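A single protein chain has been omitted from the complex, and every remaining protein chain is retained in its original position.
After this line comes subunit A, so read on.
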Amino acid sequence: MRKFILLSALFASAPVSAQQAMTDSSPHADHAMSMPMTEGDAQCPPEHAAMGHCTPQAEAVTPPHAGPSAAALSGPEYAADAVWGAGAMEPARRSVYAEHGFMNTGKILIDRLEYAAQKGRDGYSWEGDAWYGGDYNRLWTKFRGEGAAGKAIESAEVQALWSRALDPWFNIQAGVRYDIRPKPDRAHLAVGIEGLAPYLFDVNAALFLSDRGDLTARVEAEYDQRITNRLILQPSVEVNLAAQDVRSVDVGAGLSSVEAGLRLRYEFVPEFAPYFGFEYEGLVGRTARLARAGGEDANRAKFVIGIRTWF
């Protein structure tokens, strides 16, 4: 059985105050003399006094903000070198610094891989991106494409971008975009920003300058509304613009198309979610007129079903 030094304190109904009374004959005496932090200011710093936590016992002084003294700056820079030798410490030091904060990671996201039921021939499409890198700089690739069931791929593009973090939420991205379909293939310079806007909208806006000198732009936004932790409703919108007519792809100058979608997905795990939804695509302005002149519909409504996955 161990000896009870403070036995009575443990039985006291108000242990703290009981203990206080035991060790200090008078709580006021200890302010004046023996306790730690009795120098008034430290015992009751002004910020606590201001919060009503305590009453200052003496004139309060908050120590000033100041840099290190000359002695604090005296060497050696690395204390352990003197014990273990700089040769042994240097590689370990380099790795401990790198290990705490530097890390390359990557992600491949198939945001949409879907089948579209629509008027006429059904269609299919895919869209996603992948990145690799650290917190600031990443290599980024984006890909998308679509086609009609039983026919060749109508459009397919891939982008290769260097991505640089702009602020906590946004990245600026620059690189090239290559359209494999439709033929003839085209290459573009691409520059854009991508990130999370206030109110939690995922935003992606990019400008493209093609090898034929055509300037176009694309703006996408989507929002994840969690209904439960697994069931997520995602409205999305995409707008395409052109600075001039791009005859080879039947795009007219100005606002060329608007897409609006609503997808409901179920995340069995965050990495895997099937979904279904609707999407509306409308050609606008000169592009719509070009389409109608070519005997095509300017509007299209689709019922989509697909899979979202990442790893």
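Throughout what follows, a contact is a pair of C-beta atoms (placed from the backbone, for glycine too) under 8 Å apart; a residue touches a chain by one contact, two chains touch by 3 or more; residues count from 1.
Keep in mind that, in the parts below, contacts and distances are computed from a predicted model.
S.K.: UniProt names the one chain left off this complex as which of "Sodium:proton antiporter", "Copper resistance system multicopper oxidase", "FMN-dependent oxidoreductase (Nitrilotriacetate monooxygenase family)" or "Sugar ABC transporter permease"?
M.R.: Protein name of the absent chain (UniProt record): "Copper resistance system multicopper oxidase".
S.K.: Tell me which residue among A:K107, A:R121 or A:R212 touches the hidden chain in the full complex.
M.R.: Looking across A:K107, A:R121 or A:R212, the contact with the absent chain belongs to A:K107.
S.K.: Go through subunit A and note every residue touching the omitted chain.
M.R.: So the residues of subunit A touching the missing chain come out as 1-7, 9-10, 12, 15-16, 19-20, 23, 27, 31, 34-39, 41-54, 61-66, 68-69, 71-80, 82-84, 88-89, 91-103, 105, 107, 135-136, 165-169, 196-200, 225-229, 270, 310.
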